[in-house]
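Just dropping this structure here.
For this depiction, one protein chain was excluded, whereas all remaining protein chains were kept in their positions.
Chains: A, B and C, in written order; residue numbering restarts at 1 for each.
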Amino acid sequence: MDWATVASNLVHDTIVFSTALIFAALGGLYSERSGVVNIALEGMMIIGAFTGAVITNVIQDSGSIAPWIGFIAAAIAGAIFALPHAVASITFKADQVVSGVALNFLAAGLAVYLTKIIYNGAGQTTTLTEVFDKWEIPGLAEIPYLGHALFEAYPTSFLAFIIVFLTWFLLFKTSFGLRLRAVGEHPRAADTVGINVKRMRYIAVMISGALAAMGGATITLTTTSNFSHNTISGQGFIALAALIFGKWHPAGAMGAALFFGIAQAIKALVQVYGLTQYVPTEFIFMLPYVLTILVMAGFVGRSSAPAALGKPYETGSR
Amino acid sequence: GSKTEAPQGQTGNAGGTEGAAPAAAARVGMVTDVGGVNDNSFNQSAWEGLQKLRTDLNLPEGNVNFLQSTSDADYVPNLTQFVKDGWDLTWGIGFLMGDHLKKVADENPNSKLAIIDAEVDAPNVESVLFKEHEGSFLAGVVAAKMSKTKKVGFVGGVEIPVIKRFELGFEAGVKAADPSVEVIKIYTGFFDKPDEGKSAASQIYGQGADIIFHAAGGTGDGVFNEGKNRKSKGEDVWVIGVDKDQSLTFGDDITLTSMVKRVDEAVHRVSKDVIDGKFEGGKIVWLGLAEDGVGLADTSSKNVPEDVLKLVDEYKEKIVKGEIKVPAE
Amino acid sequence: MNKAIAIFTKESFLVPVIAIILGLLVGAIAMLAGGFNPILAYTALVEKVFGSAYNFGETIRQITPLIFTGLAVAFAFRTGLFNIGAEGQFIVGMVAATTVGVAFELPAIIHAPLAILAGAIAGGLWGSVAGYLKAKRGVNEVITSIMMNWIALYLANWVMNSFFVPKGQQRSEMVHDSAIITITWLSQMFDNARLHWGTLIAVLAAIFFYVIMWKTRTGYELRAVGLNPHASEYAGMNVNRNVIKAMFISGLFAGIGGAAEILGVFHYQAILTAQPGYGFDGIAVALIGGNTPIGVILGAILFGILSFGAAGIKFTAGVPVELIRVVIASVIFFVAAHGIVKVFVKPILKKKEGGN
Partner (left out) sequence: MRGITKRFPGIVANDNISFSVKKGEIHALLGENGAGKSTLMNVLFGLYQPEEGEILINEKPVKITSPNVANELGIGMVHQHFMLVETFTVTENIVLGNEPKSGLQIDIKKAVKAVEELSNQYGLKVDPNAKIEQISVGMQQRVEILKTLYRGADILIFDEPTAVLTPQEINELIEIMQSLVKEGKTIILITHKLKEIMAVCDSVTIIRRGKVIDSLKVKDTNPDDLAAKMVGREVNFSVDKQEAQPKGPILQVENVVTRGNRGVNALNGISFEVRSGEILGIAGVDGNGQSELIEVLTGLRKADSGRVLLNGKDITNHTPRDISESGLSHIPEDRHKRGLVLDFTMSENMVLETYFHPTFNKNGFLDYAAIDKHAAKLIEEFDVRTPSIHTPARALSGGNQQKAIIAREVDKNPDLLIAAQPTRGLDVGAIEFIHRRLVDQRDKGKAVLMLSLELDEIINVSDRIAVIYEGKIVGIVDAKSTTEQELGLMMSGGNRKQGGGTDE
């Protein structure tokens, strides 16, 4: 086995694992850049994973379009699910962390509750027959090693990278982005120049829900092919970590998500090469988390959150 | 003071059965781990066994029931719920429930309990275990004979004795049939994470293996996904299923065969024995090839050629006769 | 004192109560939507919890770890830190208690306290890692504590597999009887429900929380640093040391919780395949309890009753146990968005005033 193949496989798997995290971290980015803490990414991913699986399951007779419809349905469900978080933290000025925690509980409960109702008491959806197939970019995918690594992936992965770029453009090149960031840094300043702070935050939180849900749906529609109580199991929190790790920047968040992805891919690789003889499996499982802490402590250090993050905005007009 | 036999307001599922069950009708309950009764694995299998029991004996709907645990701490109260409610038999499903079931059995010596996959030493518990290694040996023979790349893989859930039996049996089977075939093994550490299974499978196929045998419960779903994905890309890969005939779930275009573990049969039989008054408390039952407790799925002939199946039968005979002793630990 | 009893004042008491009622209503709606009978279900819940001595005892067992993790989260909250890592601290507490319980043989009078102390310190140290990284390296404690949860899980398994788990088992050997904190007579009174001294320790821990936080110099410093680190620095407090201290004490609570679970409930430690979940539930408990010690106890009682009673609604009314999570989520949500609740509270307050 040559190392080029290993590397190629590793990159390929890294992208598979990172995609959901990229979506969710970007979701968190919108919300937090607007000043609303989003610890509910986990819950939003759960709702996305659930909706994606159920809708696809229901319509999978329609063929390969089914996962796409499931995916879009997930995004819509995510945006709607994010609404209570917006109402609580923006309109009712609730503690955003508390509201987020509530949503995480709600998602975990509701999704499995509904699953059991829909699937006759079963803790998971039936296995989907129609899920996303990997795409190969014509021409590029044939490049030795590199093609498999970079140009053969699920459509959601390509989409994720496109959304990273779009987010960067939206945030730093358009007036929507300027306003969104202003609302997250200094809402009063934004208010005094006529920007509707609350509306911006509502939009941001709902985009956040949609993207995080797309992340969740990515998991059910590419890697697990079903939804169960632990389909997400903590990935929303990892995405949140990626967002902070990536300093609330789209490219940074993507980089951090890829980092977690690579650590996950390495985990399987290490076992394949029999390294577990030398290192206990438990330590390999720990690897991504230890690395994250080391990297954060060693290189990243203090990260600067949006200045108004977590602070409800009072217009004074009541 | 306790009121153990307190009549429950109403027993039965949603909608309930209004006219209460006949007094003589037997009641059998089971407690699952976090996976629940639809885990495509042995919880589901066990539940199917109870369902079959119900239809066979024409019991009312509420007379078989299950409780799903949400954490380790739930096992004892869940088992106790059935026991204190006076159910005729209470099943604990899975190795991990062993200690908990023992505690409940000791505290309630007049109750009857049974467990799958664990040995519980108590006079009122019947333990049912399977010789997974024997069945897995046959799966190994199929894999070795049918691998074109001379590499096969094994994906395990958590590294517990039960799963170890799968692994060792499989490897022994492979080596017996063709010592030149290499076995790549990965333990994912989970029984319920298909994405981990998929990752493991991807790595193993990436190493050039073309057949993977999994013993990972729901995690194994990911192995099937990865296999299907590759198959649709034209790669010639297979998956060997576990516990149930998984070709029924994932299709026989990817499922080479399955190592079936007849949890449903066992649950059905032991439950029936209890109802018939033939409960053998304290007994530890091992079900292997000889007892038809394990074996390859009947649908194997779809994908496995005649000659290989013949070889499988030969090995089976030798194992049953004791000529081959398959390692279990 | 004001803060601790604030929960009993009219409005701050009514808000959680109404939040709970609204939460149960949401649950009822969800049950109706799913084709279940909410009245039957809630009756079953109450019967499950209060219907037999055994189940009542088990509910107390369920409540106990929630008090510990709730206190852990609340303590950190009070000092301006979000300890999402009670989970990991709980786990290392379990490991330490198991280690002491299995590896040593001591007289009971020393053994059990030592095992609990070991759990406490392990939890505290585990928590202070996040505190240290925050103080010295500026790393967000939310990230570190999430990571530390997973590290704790695998580390625990490694320790168990390497030192304490007999071959072919999935759990450690039993801790020695001298380390066990089960209250046998009480347990027998409750039909063998797993009752243990940990519950009493939990209540003492809540008192300890209150005293430390609002009566001592340490608490004064911790609160000051949490509320305004700049002013604290100006006033000559060591901000970094206080952050670490806060996380240490926070972790202490969770660690004892883990130790009590081993010594009082299981008597051995199993290989973990998932997070035990008490840490995350502790967040909910702390939030429902308004981050006060009394609130945490009440929150844990509510949470414990609901989640233990969940099995009852499944058993009797066929409702999936997850419904209870929906109820709990709604309660937290309404506590958070008390603005919504106040809409309901106002008329009640008015009526009362009118009546007086």
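Things worth noting here:
Throughout what follows, a contact is a pair of C-beta atoms (placed from the backbone, for glycine too) under 8 Å apart; a residue touches a chain by one contact, two chains touch by 3 or more.
Computed from a predicted model, the values in this text were never measured in an experiment.
Taking every chain of the complex into account, the omitted one touches A, C.
Among the residues C:103, C:231 or C:343, only C:231 touches the chain that is left out of the figure. Across A:42, A:95 or A:191, the single residue that touches the chain missing here is A:191. When the missing chain is restored to the complex, the residue among C:161, C:218 or C:240 that touches it is C:218.
Residues 173-175, 178-179, 181-182, 185-186, 188-195, 307, 315-318 are the ones on chain A that touch the missing chain. Interface residues of chain C facing the missing partner chain: 2, 215-218, 220, 223-224, 227-228, 230-238.
Here, only the chains that are shown with their structure count from here on.
Here the CA centre of chain B is 35 Å from the CA centre of chain C. Chain centres here are Cα averages; for chain A and chain C they lie 28 Å apart. Residues of chain B in contact with two or more other chains: 34, 68, 189.
Each of the following residues of chain C touches two or more other chains: 35, 274. Within the complex formed with chain B, the residues of chain A that make contact are 1, 5, 9, 12-13, 16-17, 119, 121-124, 127, 131, 133-134, 219, 223-226, 228-231, 233, 264-265, 267-269, 271-272, 281, 285.
Of all the residues in chain C, the ones that touch chain B in their complex are 35-36, 40, 43-44, 47, 51-55, 58, 61-62, 167-171, 191-192, 194, 261, 265-266, 268, 270-271, 273-274, 276-277, 307-308, 310-311, 314-319, 321. On chain A, the positions that touch chain C within their shared complex are 39, 84, 87-89, 91-95, 97-99, 101-110, 112-114, 116-117, 121, 229-230, 233-234, 237-238, 240-241, 244-245, 280, 282-283, 285-286, 288-290, 292-293, 296-298, 300-303.
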